[in-house]
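Below is the structure I would like to discuss, written out as structure tokens.
The complex appears here minus one protein chain, its other protein chains still in place.
On to subunit A.
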Amino acid sequence: MKKARKTGLIFFPAFDWAISPTHPEREERLLYTQDQVFEEGLLDLENIIEYKPSIASYSDINRVHFCVPDARAVTTESHLIAAGGAITAAEKVMNKEVDNAFALVRPPGHHAMLVVHGARGFCNVNMEAIMIEYIRHHYGHRRIAVVDTDCHHGDGTQDIYWNDPDTLCISIHQDGRTLYPGSGFHEEFGGPNALGTTLNIPLPPRTSDEGFLHVLDKAILPILSEFKPDLIINSAGQDNHFSDPITDMRFSAQGYAILNDRLSPDIAVLEGGYSIEKALPYVNVGIILAMAGLDYSHVREPEYNPSRFRQSEEISSQVAREAEEIYELWSRRNELRERMIGDAKYMKRRKGVYYDTDGISEQQETIVRICSDCGGVVMVNSRSDLGNHIFAVTIPWNACRECRREGESAYDKAQKKDGYQHIYLQDKDRDLYLVK
């Protein structure tokens, strides 16, 4: 018998909020999950404690994002509560009231990037990132690993922590050539000061439990043990499930439970997952039991037949290769970093971002100062087809004197007459957010 752990559960199904009446992100989404959690009596178990979510503030969001024009404009109460739920989960863990916690909240957030012009992939603001920056602000700087187990590439979290060497973002997802958002390949490996702390593990469609757990054991767990995070966060999407209507994977509730048992996250935050009737009730019960250290071996979808969902030999060898490659890449990160930087002082990155939920296109140029003393000051120039044009500066955690000086001066120098509607400064150490 395993040792039972005290698990905090923040359950907020937002039964009165939807993107639109028939959208996958609608009122009904966690209805059957609630039924299953209530019927199983999980909230009566001594080591599972339910907490009411708090409501995140706009300054909690401003610690993470540059919202255009501001945080109020791009969020609803539901986003503030979902982020607040993640924050509550973190507080309960950090205050040692519980051993770990699961924020079973909606809407999701892992597609929300550093700059937010609108909603993409059903996400407006990034719940995990808001939580991480909350932890760092209130409990001191921590090394944190985010393991994104949603079927879609966690491109928002990746974007936010692209230049942060103290946040390891590992996303395991269905190959981007076959699924939204179409990214998440090995080449996406982090910014120059943080190369290797962004890792992407694309898996072939129809990967089943065996494949996911292989990658977990052979790549993710060894990498985590080398990175030595203070906290592990599971960005817990549930759309790898064999019954999910918008993806093509074959993961089961049992597989999700085993994954969470082995990964042993300090905090899990719900992301996507839209098989609301056939997957979510069972996957969530599995995750809760696994986190609480309880027997989950009886958790099973009523219609699950493992033999029907066996992955092919070809997929198995593809997955095995994938796990080897990603571990190899991680091992060579320092060497690759030197080669990438050469004697550059700054690095520039250009990209286009499409906000599918809101139909907005953004063009973005990011400049990061190459720095071996801190994450490096980041300057963002972004323009959307709604006509918004912004300039934003992030002075990173534990900023060195030079990066701070350059960041402050870039903010001071930028003028509205240069064509920007808004100019922002985000100063992590001083918890400052300035706008002009």
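As a convention for this text, a contact is a pair of C-beta atoms (placed from the backbone, for glycine too) under 8 Å apart; a residue touches a chain by one contact, two chains touch by 3 or more; residues count from 1.
Methods note: contacts and distances are computed from a predicted model.
> Out of "C-type cytochrome biogenesis protein CcsB", "Pyruvate dehydrogenase E1 component subunit alpha", "Sulfur carrier protein ThiS adenylyltransferase" or "Hydantoinase/oxoprolinase family", what name does the UniProt record list for the absent chain?
"Hydantoinase/oxoprolinase family"
> Touching the left-out chain: which of A:E40, A:D248, A:E402 or A:D429?
Of all options in A:E40, A:D248, A:E402 or A:D429, contact with the hidden chain holds for A:E40.
> Return the single residue from A:E28, A:D70, A:D358 or A:D429 that touches the missing chain.
Here the residue in touch with the unshown chain is A:E28.
> Provide the residue numbers of subunit A that touch the chain removed from this figure.
Against the left-out chain, subunit A lists 11-17, 21-22, 24, 26-28, 31-32, 34-36, 38-42, 44, 50-53, 55, 77-78, 81, 245, 277, 281-282, 285, 289, 294-295, 297-303.
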